[in-house]
Structure formats: C-alpha cells, structure tokens
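Complex shown without one protein chain; remaining protein chains in place.
Order of writing sets the chain letters: A and B. Residues in each chain are counted from 1.
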Amino acid sequence: MALLELDNVTKIFGGLVAVDSLSISIEKGMIYGIIGPNGAGKTTVFNCITGVYKPEKGKIIFKGKDITGLSPHRIANMGITRTFQTIRLFGEMSVAENIMSGRHSKSRQKWWHGIIHTPFYYKDEKENWLKVREYMELFGLTHLARMTAGSQPYGIQRKIEMARALATEPELLILDEPAAGLNDKERLELLETIRKIRDMGVTILLIEHNMDLVMNITEYISVLNFGKKIAEGKPEEIQNNPVVIEAYLGKEDEDEF
Amino acid sequence: MMNTKNAVYYGLFFLVLIVLPFFLTSNWISVMTTFLIYSVVSLSQDIVLGRAGMFDMGHAIFFGLGAYSTAILNMVYGWPIIATIPVAIVLPIIASVLLAAPIIHLRGDYLLVTTIGFNIVFTQALKNNVFGITGGPNGIFGVEPLKILGITFASQKSIYFLAFFVLLLTLAIIHNLETSKPGRALHYLNLDSLASECIGINTRFYRLYAFALSAAIAGLAGVVFTLQFSAVSPGAFNFIQSVLFFTIVLVGGPSSIPGVLLGTFFMFVVPEMFRQFAEARYLVFGVAMILIMIWRPKGIWPVKFGRIPNYITKE
Partner (left out) sequence: MEIFLQQLVNGLTIGSIYALVALGYTMVYGVLKLINFAHGDLVALSAYIGLVIIMQLAGVLSPALLILITFIATMIITAIGGIVLERAAYRPLRKAPRLSAVVSALGASMVIENGIMLIWGPMPKIYPASVVPNVNFDLHGVYISLMQILVLVISLVLMVALYLFVNRTKLGTAMRACAIDQDAARLMGIDVDKVIVTTFVIGSALGAVGGLFIGMYYRGITFNMGWIYGLNAFVAAIIGGIGNIPGAMLGGMLLGIFNAFISGYISSSWSMALTYVLLIIIMIFRPTGILGERVAEKV
C-alpha cells in the first residue's frame, strides 16, 4: 500500500482550475519530486495534502485513511509535516522555541498543565527540550539557541525550519522549494540533509525548481503544467521527455537552429 | 524557571505591596486594592490579547459575571460567599466559550467590534434587571463579607490582602502557563496561525482555551471586587472598562507580566494621584497614551522571548 495517494484531486478557485484530476502514488521511504513551471499548481497540491485547502473533487489517502479536507492540525498530528516556500518561522521567538513548536504534537501535556505543574509536566518538558537540543545539534544551531529566529541569515532560517519540521517526527515530510535562495555550499548541505532524513525512515515529497538538486536527489518525479500531470517517471526519463522540455522551454520553432 | 534577578525584583515588589497598607490612608488603601484587582483582570486580558493576539474588547463581561454571581447568589439566594466562588469562576468560563466559539475565527477588527457589542448587550441586560435579579441600574448593595474558618474578611486591610493573594495566585498561574505547552501554543498561533496549524497546533481549541482561562481569572477578580465594595453596579463593567483593560495590556507590554503590572499602575493609579487636577488629567492622559505608543509601540516594558532551560545549551 502506498504511503500517500492522491486520487483524481481537483482544486478550483473561482473560475481557475489550479489542480486538475491529479493522481499520484508515493511509496514509503521514497524521495518523490513534483516539478513544473511556475503557476503549475505545485504548492496548491501541497496545500490540499496538508489540509490548508479542501479539494473540490478527488481523495487524498494517507496510510490507508482518507484525509481529504481534514483540518491542517489533524493531518499534522497524523504524521505529515511541511515546510513553506516563504519560510514561516515564529520570527520574534528564539531558535530553540521555534523548534520546540515542532514538539507540540509530541508533547503529552494537557490543558491543566498550563495552570499547574505536576511531576508529569516536568518529565514531559525535559524530554521535549532535550529533543529540541538533539535537533539543534543535528543542524549545528545549538550556539544560536537563544537568538531571535527572525534575525538569522536566510540559510540559517531554512535550517531552523527544517529542524522544526523534523522535531514533529513526521512519516511524510513535504518540502516546498527547500533550496530556494540557498548558495552552492548550502545546497550541498541540503542534499546531505535530505539523504540523512530519508535514512531516518522519513518519506520525502518535494517541490523544487533547481534541476540539479531534483535530478540528484529524487527517485521518482511527477511533472505538472497548468494543474495537470503531464509526465511521471524516474529522473533520467523525465530529463529527456519532450513534453516536459516543451512545458518549460516552449515549443521549438522549426525555423530556428 | 525564573532566574535570580527576576526573583529578586518580584520579591521586592511583593514586599512593597505587603508593607504598603500600613502606611497608607484609607482612601489610598482602597485605590491600591482596586489596583490589585485590576492587575488581575489585566493579566487575564493579557492571556487573550497579549499572548493569543485576539482583540477582545469585552473582557469586563467576565469580570462582571464573577462579581454579579457572588452578589446575586449571596443577596438573592442567601449563599455564603465562599460557596459563590466556584460559580463566579465557572460561569464566566461557560460564557466565554459560548460567546467566543462562533466568532473566534473572525479577523481582528471584526472580533473587536463584536466583543464591544457583547459588552453593551451585557450591561444593558444588567440595567434592565433581567430575570429580576440584577438590581437594575443601581445594582446590588449590602453583600456580606467572606467568612473562612471563622475569620471574617470585613476590614479594608483584610480585603487588600485577599486581593493581594488573588494576584499572587494569578501570577503563579501565568508563570506556569508561560513555560508550558498550552502557553507556548498561544504565542505560536499569535505569531503565525497557519504555520501553527501545519505544525499540529489546534488553533481553535487553544484560542477558546485562552478565553476560558482568562474568563475564569477575571471572574475570580470579580468576587474580590464585590467584596471590596459590598456591592455591584452595571457601570463598573461597561465597555469603557473593557477599553481600559485592553489599553493597559497594550500600553504596558503584551505578554509581559511586568509590563501589564506597570500598565495597570500607569493607567489606573497615576490618574488617581492627579485627582486634584480633576478635569485635565484625562486629557493629559490621552496625550500620554499617544506619546507612549509613538515612543514605545511594543509597550512600556515589552516582552522578551527566549526563556529556555539552561540544560539544553550547557555542554
């Protein structure tokens, strides 16, 4: 059984069909890529999967359960975590507190622990802060623990966001253009990181425009254009697929050479 | 956990408050008692406005529900004060959830106006003597004092210390909130609601939680208010009062305990100090509010994030 399945998912905004009958199947342990020209509907697909949008038609099935239209926090609690194209950190809070937000779904504190601190509270707090430390160390952020997240350089903010996402211990991690704005060194680090994450047992679904990264890291790709899937296959197949090339570069003019 | 510097500051603050009533005139003890009560309400308002970021301009409702619960149960139904306290806490909780649930998703300004609306309906209902028990525009007089274990809290000083105790309790709760999962959730959903949802935070639940907790605390403050005056009236819980609590949080510093306390002092005690300038003081006050916002848009004593346990950064 596939980990995540999209079955003819359609999302319409007013008159615009943003996602058109999309069907995708992602196996556990895969690194799956979704690519396509700008405006092809890729982020909209992510938003549908994570519950930010409710598709007009179709179903989204995760671990055999229908998650279509569930609220984002429920989907997150089921094991799907995402990052954002524009990093959405809690800018005014510290780096450690940002990563701690990822532990929210894992912490078992109840509402009364906001009023009274029981022995269970102390145990739970310590466990989760130690986990935060783990993730900070994984990304080399420990020395920045108390610094304001919003004032960090872009590359560091990307790492904080990644650490926060990992802190939720997801089964499926959705990355929305994780390489955007990174320099070469940072991109290499990212490749490493994604491989490490997969080796931890997390399935990865990513949108990316950087073709080097996509060809390098993904095992299977779906290509979208105008909301429709126009091709799917292994990276080498996609690279040479004329339909894909046309979508990105436009039709070849026969008079040119 | 608090560091030593903060502990010293709070210690000094409490010491001053404990010693104060023995040096003040009766009038000033009354002012300071109200300061303590208003601090509690403002701290509760801060949970909703400062932490969770919801524009609640009707908080006086919960304060008033607590106050009126005690007054009505005691005067109309003869309950001893101590028995009214659970009602004064639970009734505002229920009210807050009922009122907030249908409007919790509204954008800031819409929420603000709706809460004003609730407040106005509330005070009108009080004035119109609904169900015949609210005493109309003049309110209810002659409420008994609190009696616990044979001790009667009738004197002015005893009520001052009762208010002080409630403030201590509130500070303890808010401190616990700040370092807990629900407390952090409020900050997260305030700073970025969408990111919070996607990370697994049930924003709707925590928003209602913020309302419920703050209503409970405000209700408790209401009990002390009723005991201070042995009376309640609608005028003490109108929307102008809500505006006061709202402003205190923003002027003092949202999410900041010292900020809110300072805000209450500035917005309530300071005008009392200038009573002799009776008419001009509020005008000067308005000017001060504008200037403070221009000079310190995040409040007089803004919040500082980054209070994390030491053991995660030590080698």
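Criterion: contacts are C-beta pairs under 8 Å (C-beta built on N, C-alpha and C of every residue); 3 or more make two chains touch, one makes a residue touch a chain.
Quick caveat, the model's predicted, so the values are computed rather than measured.
Engineer: Hey, which of B:I103, B:L168, B:L208 or B:V269 is the one touching the hidden chain?
Structural biologist: The one listed residue touching the chain not shown is B:I103.
Engineer: Could you please point out the chain B residues that touch the chain left off the display?
Structural biologist: The list for chain B reads 55, 102-103, 106-110, 112-114, 116-118, 120-121, 124-125, 127-128, 194, 240, 243, 247, 250-251, 254, 279-280, 282-283, 285-290, 292-294, 297-298.
FYI, only the chains that are shown with their structure count from here on.
Engineer: Express in whole angstrom the distance between the two chain centres, defined as the mean CA positions of chain A and chain B.
Structural biologist: 41
Engineer: So in the complex, which bits of chain A are touching chain B?
Structural biologist: 50-52, 71-74, 76-77, 81-82, 84, 88-94, 96-97, 100-102, 104-105, 107, 109, 111, 113-117, 121, 124-126, 129-130, 132-133, 136, 142, 145-148, 164-165, 168
Engineer: In the complex of these two chains, what residues of chain B are touching chain A?
Structural biologist: 173, 176-177, 179-185, 187-188, 191-192, 194-203, 209, 213, 305-306, 308-309, 311-313
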